[in-house]
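Heads up, the thing below is written out as structure tokens.
The complex appears here minus one protein chain, its other protein chains still in place.
Showing chain A:
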């Protein structure tokens, strides 16, 4: 059995309540940090642990913290990113629902480290139950003197708030999140300045993923060295993986970084293999925005080594033969799944979620979706395939925020690895049109954007 840190006690009855969480040793990290460590010590410890952001980009958390500007007379903020909207990723919601106090504890420790006296947990607006759960947990922690003024007599004050999000994927991008938190339209800001210099209300701000913040608790409890012993190389510690698709046992798993993809998919400890005895066709390893890989490439790297679930191993070979760990949303497709349909489906999502600020993303995502739609339904042309590659290139790297890339990569990678399937849709239009996944209503012509009138 792999060792678990975040979900160690997840099966303890009542772990979602303050009492049981406390009995199980909860809030020890707060006591330790506030009573025996300076904020700088905490930052150092997180740095030493090698923890990398679990929200997608994998930037070292301690390093991000050390960039935080410390001007006198200006507040500093910690914002927890609980927006979690990446298709295929549902680990943060799991953590917030079933062990909310772990996040609260992590927020206190991290806020202390950053010298923040007001912190926010920004949760996707649709997740009302989780928002209620967190609000209750905050009230309990406050009653116990773990939040508010002079926490545990340490002289440190912290107010913690939960903010329902704007209900848009883009509000998960850290600068759009900040705008949204300020009560504005969730448009990403142009960087620089980075939030560490000028973030929420133009004050120094750190935005961290739910899982990253939760991970600071075991780091402080057991020490950075203990944490860094887990994992491989620059991928230390554990990672929550949300596994979905045609698996025998989809769900949220905590793995030690470095578990092989093969073990994760096929062993009974984790996903238990592909459902219905089917073969695996492809995997999206890090949430919908990362490149899709065919079965052979996800199991082995280009030079034939076992592919491991680490930042480095998954990225090995660049986008030609590799992908990214991203947010850890593992979507597995069996041999019956249509890559073109899935690509169209992802593309629909990015088209719908583009904020519309930059022209390549605003116009390009819709264009790709429409071309994919006609390919999927057998109205496409062979030249559409190259057109898609070209449009994706025109978007990639040319936009304000990474949503443009996130929209481009699934399309470009699907064509890179499954071009024959796209061609099949062109050469077998009748068969393509007749496939019905029980989703016949999706075959309707594309809905028009609002405000559209006849030509």
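One rule holds in what follows: contacts are C-beta pairs under 8 Å (C-beta built on N, C-alpha and C of every residue); 3 or more make two chains touch, one makes a residue touch a chain; residues count from 1.
We take it that contacts and distances are computed from a predicted model.
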Remark   = Not-shown chain resolves in UniProt (candidates "Pyruvate synthase subunit PorA", "NtaA/DmoA family FMN-dependent monooxygenase", "CRISPR-associated Cas5t family protein" or "2Fe-2S iron-sulfur cluster binding domain-containing protein") to "2Fe-2S iron-sulfur cluster binding domain-containing protein"
Note = Out of A:280, A:295 or A:400, the sole contact with the unshown chain comes from A:400
Request  = Pick out which of A:199, A:258, A:360 or A:410 touches the chain that's been left out of the picture.
outcome  = A:360
Identified contact with the non-displayed chain, of A:20, A:387 or A:433 = A:387
Remark   = Omitted-chain footprint on chain A covers residues 168, 170, 185, 190, 351-367, 370, 387, 393-394, 397-400, 448-455
